Structures are given as structure tokens and as C-alpha cells.
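One chain of protein is taken out of this complex; the other chains stay put.
For subunit A:
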Amino acid sequence: MDQEAEKSSIQAETSEVSNSDSSDPVTRVRNLLFRQMLVGIKDGRFFLGTFHCIDKQGNIILQDAVEYRSTRRSSPSPMEQRCLGLILIPSSCRSSCHVDCAIEEQLSLLKF
């Protein structure tokens, strides 16, 4: 229930955010909590999980994370996946980071 409420509040805020460019990044990142996040790391794996926490150094904690890895270096290749649960991704090995969002929202996220 809480999560739902939060989500709707995020939605509300994001629409607000899209109107005001001045909103500070920390608040906007806070609004991403509980969203699905896809993090790519340097050895080529991806982790998909619920955004749980980030610290000053940029280390991210994901909940209920799933690991995706390709079985071959050359793409395209079949993917293997397995569940890992709570994971911490150090910022040093992070190569990409995406959140799942509607197209209209995406535009607002890009601005700052």
C-alpha cells in the first residue's frame, strides 16, 4: 500500500518536475526509489532490481535483483539469468544505469 502511495506521489512529483527544471537532483533521485532499475557493469553483466539506496560515493543497492549475462562475448547471444536478492553495486564497476519509465517522463529525467 505504502509503495503504491509513494509511486503515485512520484508520478505527481515528476509531472511537477517536468515543469520546473530547478528541482534539485537529490530530490529527483529520491523520487526514483522503488522503481525498477537496470544497472550495467563493466564485465558485461546487467542487474535488474528495485532501486533501494544510493550513497554519496554512488554505490547502489538493489532489492530483488536478477542478474543477466550473455553466454558469449559476441552479440547478439542468448542470456542467462539468476536471482540474487539484495545486492550492492559499487560505483567503481558501474557502467550504465537506467530506470524504467514512460516516454513522456523520460524527457523530464534527462533535463537538469
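Here is the rule we use: contacts are C-beta pairs under 8 Å (C-beta built on N, C-alpha and C of every residue); 3 or more make two chains touch, one makes a residue touch a chain; residues count from 1.
Note that contacts and distances are computed from a predicted model.
J.: Given the options "Cell cycle checkpoint protein RAD17", "Sodium/hydrogen exchanger", "GTPase-activating protein GYP2" or "N-alpha-acetyltransferase 35, NatC auxiliary subunit", which would UniProt use as the protein name of the unshown chain?
T.: "N-alpha-acetyltransferase 35, NatC auxiliary subunit"
J.: Which positions on subunit A touch the chain that was left off?
T.: Interface residues of subunit A facing the absent chain: 2, 6, 24-26, 28-30, 32-34, 36-38, 40-41, 43-48, 52-58, 60-61, 67-73, 75-77, 79, 82, 84-94, 96-103, 105-107, 109-112.
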